[in-house]
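Selected chains from the complex are presented in situ; the others are not included.
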Amino acid sequence: MVINLDIALELIAEVRKKAKEIGVPMVIAVVDSGGNLIAQQRMDNALLVSVDISLNKAYTAVAVKMPTHELASASQPGQPLFGIHNADGGRVVIFGGGFPLKQQNEIIGGIGVSGGSVEDDILCATAGVERLGAFLEG
Amino acid sequence: MVINLDIALELIAEVRKKAKEIGVPMVIAVVDSGGNLIAQQRMDNALLVSVDISLNKAYTAVAVKMPTHELASASQPGQPLFGIHNADGGRVVIFGGGFPLKQQNEIIGGIGVSGGSVEDDILCATAGVERLGAFLEG
């Protein structure tokens, strides 16, 4: 399975629904298995800084094959990956809100959400990841 | 009037419709009056290079307040603006497919389309610009 534009828009719509529910405008990005943008949307009044961060969260999740929040502890000062936030032209995000999109164990894309607290971002991104599950089952 | 996400998605949908009609997958971007991304979509099988180009066409149209194809002749070798394609961190696109979105004489955003020939890109972007006209009238 490949994340096409229709699926990407469905995932983003699901994130937007959750974002409205919690009252935090988000920027949401979906990338393919090559880390390249499929779709991105900035909700009205979302933070400008989140345009870059949401896309890079999605990219990072694909590029490191794990959710971005799992990078956080390993990239702290004194830890093995300290400095990795500077890698790849500064595209590696080391806080939560980016998730790989997987079919079984294969990475088929990534989703990144930015705009609220890290917890908000994770909550909303998770809504997108779960929406993918419905596609994969059905 | 401000280009919000709903309007941006309508303009992009209109461009996609035209792109399907001519059978050329496009990447489409809409930015606000500050040149910042509102929404971007890559149609299935569109060129990867068009992700960057479509966004920069939209940006350029806002930043120079004219369609990008109007920059083309002035920026050829021997012409007054030769070299401008390198300005602004390389974000200035000097071929067609980017249009400012205007309300009367005010720039309220920009749209950029990339994926086909310059003529294809202009044709599809124009569909988006015309769709805005319907919003402004109605």
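As written, the chain order gives the labels A and B, with residue 1 at the start of each chain.
Just so we're on the same page, a residue touches a chain if its C-beta (ideal position, glycine included) is under 8 Å from a C-beta of that chain, and two chains touch if they have at least 3 such contacts.
Note that this is a predicted model, so its numbers are computed, not measured.
In this structure file the full complex is assembled from 4 copies of one chain, 2 of which are shown.
The working rule: only the chains that are shown with their structure count from here on.
Against chain B, the residues of chain A that register as touching in their complex are 4-5, 8-9, 34, 36-44, 48, 51.
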